[in-house]
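Accompanying notes for the structure given below.
Only one protein chain is missing from this complex, and each of the others stays in its spot.
Chain naming follows the written order as A and B, and within any one chain the residues start at number 1.
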Amino acid sequence: MGYKLTPLGVWGYVVAVTIVQMLLVSYQSLSSSVLNPVIIVLAFSEAALIVMFGLQIWYEKPFIILAVASAFFTALAITLALGSITH
Amino acid sequence: MVKIWLKRWLYTTDHKDVGILYFVTSFYFAFLAALLALFMRTQLAIPNNKFLAAAEYNQAVTMHGLLMVFWFLSPLGIAFANYFIPPQIGAKDLAFPRLNALSYWLYAFGGLVTFIGFFSPGGAANAGWTNYSPLTSIQFSPNAGETLAAAGLIIVSASVTVGTINILTTILFHRAPGMTFMKMPMFTWFIFFTMLQMLWAFPSLLAGLIMLESDRLLGTMFFTSVAGGSILWDNVFWFFGHPEVYVVLLPAIGAVMEIFQVFTNRTLYAKKIAVAAGFAIVTISFMIYGHHMFLTGINVTEQEVFTINTEAVSLPFGALMVIFVATMYRSAVKLATPMLFALGSLAIFVVGGLTGVFNSSLALDIAQRGTFFVVGHFHYVMVGASLFGLFGATYYWWPKMTGKMLSESLGKLHFIVSIIGFNLIFFPMFFLMDMPRRIVTYTADTGWGPLNLIASIGSYIFIFGHLIFLSNLVRSYARGPPAGPNPWHGTTLEWTSWKGGGPSPMGVGASSIGRPLLSSLSADPHNVKSSHGSIGPEIAHQHWSGRPIQLSLGLSIALAGLGFGFPIFVLGLVLLTWALVGWASDDLHDRFMVPDEPPGERWPFQTTTKLKLGMWAFISSEFTFFGVLLGSYAFVRYNFSYWPPPGSIHNIPVAGVNTIILLTSGLTMLLAVQSIKTGAIKHVRTLLGSTLALGVVFMIIKGSEWYDLLTGSPPFTPQTGLPGSTFFVITGIHGAHVIAGLVALVYLLVRTRNGWTPGKRATVEHFGLYWAFVDMVWVFVFPLLYLV
Partner (left out) sequence: MAFASVAEPAATYQSLFNLYLIFAIIAGTITIGCLILFPILYRRRGTDEEPRTEKKERGNLKVIGLVIVLMIATLSTTAYASFTVKDFYLRHPDCKTAICVQVEGFQWAWNFTYPNGKNVVGLLRVQDTPVVLNVTSRDVFHSFAIQGLRIKTDAILGRHNVIWFSAPGSCSSFGKSGFCEYRIQCFELCGLGHAFMTGRLIVMDPTSFSNYYNSSGP
């Protein structure tokens, strides 16, 4: 049964975060300039868990090279492009 | 006999055969593109010339660029990679032979789809190989040619994605025992670098092309909106475009390194530094693309960063030049044709690289941008360094590929004529800094006539050099002197792995075409029964597959249908489906058999499987693809002053529930994978079925969501503005990935209905990776599109 705990744990977290994200938006208690970064950071935390366990990095650690490299080049693309917006 | 010959070349999956296919096809496209160049130079030779009209010239300059970059230079490097990487690392073949054939046929048909534009109404693509927006929008380029060119490029992106996964997995997984990374030959190393660049650069192009076709065919507004459309294409294209030019260059540099070592009779100076330089080039090349955008009005700080980074990329190249020169120091240089071309390549590269430094300056670019100075620069690096290096590789490896020697005197003549012709064409361009690029003609009072005339004369001389080359190849193949197994005394494995008498088992020329079953799978001398290694007919037959060519044809016809109409699109889809079903059926009945590679050097992936590594490489490229797509979304939002607030258009609770459904399907899939790993396989099929069911529910809810939006009042469609464009395209592409996963799940359920083998368990694990990735993307898409 033990092998079921991790998937259930991951699932529990991502479902909970999804609900939290929806609640944050529906109550609009904070301004969007605060809310949006919080929601995005929560999304990153969900992605990290999925990458760790769903994409098996936790179990086969060498793949982290590919994960880090992909993240690096993608972040580079997005940063450089968004940086080009300001005149 | 013709039937067997045809079947062999259409159905082969052997790496040497696929290498030959790439080789021949790339020169075919080069011939077409060179003709276009000749037409252009003829037109520009004198002022006010009437040889080509503006419409024809614009098509010529666009197609010349596209064909040369995508269908000649890069595939020629891949041809050599295909042929020689397995022997260089001691492997029998590439990791995934059918995928290898697939990447070739996709490339070949993609080229035809692009080229067919010439015969479509309105002519071929004519907006430059860089496809700047808004010129490429349907409004300003209504001709099908542009749609077809983008379709051809999409097909090539698919080809490249498949090819990079294949070659990367091969290099990481198929090295023979003892072949550690530092013992790998330099050519293999530089192909490795090339593959890394392709892995992360092409997804950006693919994302851009999908958005472009969506703009052209669906009325979306990614690149046509005033809110940053042009600049978005600039960013997305050049993030790909800059690494691409190194993709075109690095295989040639790798080949030059091999040639240098053989013809100086020395090992390369400071090999570790050369490898480090390669890694530096890969990384830095992604950080410098903004030098194409210096005058677009981006902020100065970013321009300064791009100037510094672009200058920085010259440092590893400077190190490489020192390495080449130092290798020659106190060596024993033999100026055979391969070495002449290698030296020529480097000398020309120096000029090209130095003029690149001029272009790296955010200030000097003010005068140089869009002028023939830039044309001179990039032809020096692309034609000069890359092409001359690949010519050298051809002369170097021809004896191994065909078992014949090329004529040295014709080769030296080819070199002399080429280097004179080349410099005559492109050196004058550095003095034409006032002349804009891509102009069909100019007036006499500009004074540009004399230099253009020299350049045009040079182009005829250069072409004459190619004719000498062609005649050398044909003569040698038909009746050239036979080559021994190692005529140049090379020390890398492709030369030394065959020590017996007679021609080596490698090489097409070792037996005549038409004799069946030529792909030898190993260089083991004991397996050789005739002059060409023979394995029994059954095994070679099992190495054939018709699915790659069928699949490529189907996909190409379908994408050509984007330009030619819906019926063609459907025809292509039918063919594509048939090929996919056929491929799956082949696997279900184990019809395709390739001998397993014995375990060798696999660090750092010793404990994983080949397919898992391949899947991970695929996911890595998909990550960049979705990243660029979502990044484009962020870009247009930042540029758009108004965006509908969350909840005003979309139904958040429904989307939230749908998200949870998808995440739950991720749970069932992960449970299935964990069950497989712990051996508890009793419920795996139920879990797979649950994943399938939840995925189907997700798509149904998504479909109804789309239906409500499209038929609402007012309707929310891809055409109603950027929020619509981004929403439908992003969720649509994600949805397509989900559907692909659901189809794969059906296949998995069918495949496992008769019990489990280790292979079937592994397939479930690999699919689990893909499904987790699809979940992960949605975890970003949901908040970005619905909540912020």
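Simple rule for what comes next: a residue touches a chain if its C-beta (ideal position, glycine included) is under 8 Å from a C-beta of that chain, and two chains touch if they have at least 3 such contacts.
This one's a predicted model, so the numbers in the text were calculated from it and none came from an experiment.
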| field | Partners of the unshown chain among those that are drawn | value | B
| request: Would you mind spotting which of B:Ile46, B:Ile138, B:Leu218 or B:Val322 touches the chain that isn't drawn? | output: B:Val322
| request: Check each of B:Ile138, B:Leu218, B:Val333 or B:Leu573 against the chain that is not shown and name the one that touches it. | output: B:Val333
| request: Just name the one of B:Thr42, B:Thr283 or B:Thr296 that touches the chain not displayed here. | output: B:Thr296
| field | Among B:Thr180, B:Thr446, B:Thr678 or B:Thr757, the residue in touch with the chain that has been omitted | value | B:Thr446
| query | Looking at B:Lys271, B:Lys612, B:His650 or B:Arg761, which makes contact with the chain not pictured? | reply | B:Lys271
| request: Would you write out the residues of chain B that touch the absent chain, in ascending order? | output: 54-55, 58, 61, 127-128, 132-135, 140, 226-231, 261, 264-273, 295-297, 300, 303-304, 307-308, 311-312, 314-315, 318-319, 321-335, 339, 343, 346-347, 350-351, 354-355, 357-358, 361-364, 366-367, 369-371, 433-434, 436-442, 446, 489, 491
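One rule holds in what follows: only the chains that are shown with their structure count from here on.
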| remark: The residues of chain B that touch chain A in their complex are 196, 200, 204, 228, 231-232, 234-236, 239, 286-287, 289-290, 293, 296-299, 302, 604-605, 607-608, 612, 616-617, 619-621, 623-624, 627-628, 630-632, 634-635, 638-639, 645-647, 652-653, 656, 659-660, 663-664, 666-667, 669-671, 673-675, 677-678, 680, 765, 768-769, 771-773, 775-776, 779-780, 782-784, 787-788
| request: Provide the residue numbers of chain A that touch chain B in the complex, in ascending order. | output: 3-4, 6-8, 10-11, 14-15, 18-19, 21-22, 24-26, 32, 35-36, 39-40, 42-43, 46-47, 50-51, 53-56, 59-60, 62-63, 65-67, 69-71, 73-78, 80-87
